[in-house]
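The complex is shown incomplete by one protein chain, all other protein chains being positioned as in the whole.
First chain written, first letter: the chains are A, B and C, and each begins at residue 1.
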């Protein structure tokens, strides 16, 4: 089950696929998944390659060193994930931020426990005590930070210390109703996933279910996206919708929406963990 | 198959349902459908009642006259549709406005012909010659009006003459890319249905597929709504969405979206014709 | 929030709606929801009436006594749920049966805790130890019964003793992979809800995901239904489907299917608890 994964993006031209797959084959790699996409508008080539490292004739380091000239030739941005058989598999470490609603937190913890999410969840951080019990039940450290305008910089400092100490590689905002400062966000590019409880770009901002009720929409939705400096404007990873009618109160919408949020967020987290997402501009390519 | 339909809205209080259904029963009406809804936020009562007129002991006129005191007691807004057996069934007459894209026009004409839409479609009006052939194939009058800023008032005058002459009761904008003047819209309150090619309120305005592509959404949608003075802000009747991915070009989105538009628009038109829609504030109650 | 609910089915004829709503009004009841349906094929009338008991001029007992003549006149099957204000609200008591997979159990317990399911869950019964920890976390009694061909009658006896002792009114089979004896089922007519992991009637029986994979379907589904003597043949309450492709292994289908199972089962249980389901023949009317 130990596979290497290579993500590539570069200007499109003849020969990229042949060069990359030929290189893996020369080192005796058995390609299991090869996905590619060309964005016509920007003439950009995207690729995700996954191969079994069993039988490969080089180490991760050597592989990367020898691949560099190919990457240079095609002006690639590339990212290689190559498990070190000596070390055993090191699962990515995920921190979950949450406020009062804990349905998404519960859902992620259960999926992690049942093996659907290949990660470790060492820490839950909140601005509310609600999630303390759940975290404890699942054996996860819990930290509460009351954030005000005045202490925000300081609290974020402490949160980042925890993230560093726990070697966190992915931050999931599972209905965390605090806005990070720009400097926080910039430290984790494409490493923070948020769930927004509307089908963005409709009802960006706060209280989307209330506003959806007011507008009389016949569908409600949820959107998982990477967090950027622009609130609710980051690259969308996954969305889903469900029907509502005049019979649905705001409370009914909240209930129906929670099921959407759980599914959309958990898919986005899983795709990120399986390195199936390539970001470009303000969009995502999902090789699922 | 000759049924009477009564639509009611009024402030909620005890006894409305009993009074209305009791009245219909006293006149020997056989109630086939009775739907009601109470909007908790505004304490408004809504009802749709449908009964077979076969065996009824009063005429339409007499029924309305005797019902008036009940309506007064509860401060009802009410609308009664009571077929006159002497005249035979008079189907509602519908005008379709269309621009260059004719997939929705085709769809409506076919559904009308196959009996799914209980109406007559005497006229198609366009600002483009594209639909002339289709209209002819279906034996429908076709009028083309080139609309400019200068001649808009004049052209709308002529369009309204046609609508009056043809005794049109419902106007369907089946991808008609012209904005009516305020005075035009005010003459047809809750009588103009438009299809917008996005899941409103996202991507209101023009070129929604192009903007959806730019934003990188994972769902596209369509919205059928009543037209009011506020462009793309009228009461929503029906919406639907479908998945798209990075593989979908704008052209693919247009193709997928057309299927949504046809289904959402034809449902909205059918519900309107079957008197299943009650408008209140800027929303709709759909008794389907 | 204390409402009375009346469910009715009878042969259709003139005057039922007027008689029933008039009766409630005479006793000063404020009708909140009135849904009715007529099945044309069998000429059967169905009704669900919900009204606030606040201000009502009779007790539950007296209401039922006085309603009996109306019920007799129309040959009604009827069921009245009338909370006793003196006693406080007595929530229905639900037992969950489960085998090895516990995702549906977890989901039901969480929804009950968050207030989405208005019931008490006093007991979990299983033929496998897997769910013991979850039950304990939620403070629910857990009983394990290893069932074999030889001891089945005896074990079911013991299970029924628990159900009686706990005054259980609804049994939910949340992926319980044992078949009850006919005599067990007959004691709980319309009181046992099962989740089947396929879109019945396709792939009835065991191993539906494996068989769906073999058949190469492009959709998988889940079905919540009442349990009758005919395995997987009982009245369907709710179904849902989701897309799969050649990329999905059986394990992927299981993962995707679990989300469907949770949603379909919890909806069915909620509708049952809210008395929104009327069974007739081998079907259900859902007044949602």
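Quick note on the criterion: a contact is a pair of C-beta atoms (placed from the backbone, for glycine too) under 8 Å apart; a residue touches a chain by one contact, two chains touch by 3 or more.
Remember, it's a predicted structure, so these values are computed and weren't measured experimentally.
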Given C:101, C:159, C:239 or C:266, the one touching the chain that is not displayed: C:239
Residues belonging to subunit B that touch the chain removed from view: 103, 106, 110, 114, 116, 137, 247, 255, 259, 263, 288
In subunit A, positions touching the absent partner: 13-15, 17-19, 21-22, 24-26, 28-36, 38
Where the unshown chain meets subunit C, residue by residue: 37, 39-40, 199-203, 215-219, 221, 235-241, 245-247, 249, 281-286
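Here, only the chains that are shown with their structure count from here on.
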Chain whose Cα mean lies nearest the overall Cα mean: C
Per-residue multi-chain contacts in subunit B, two or more chains: none
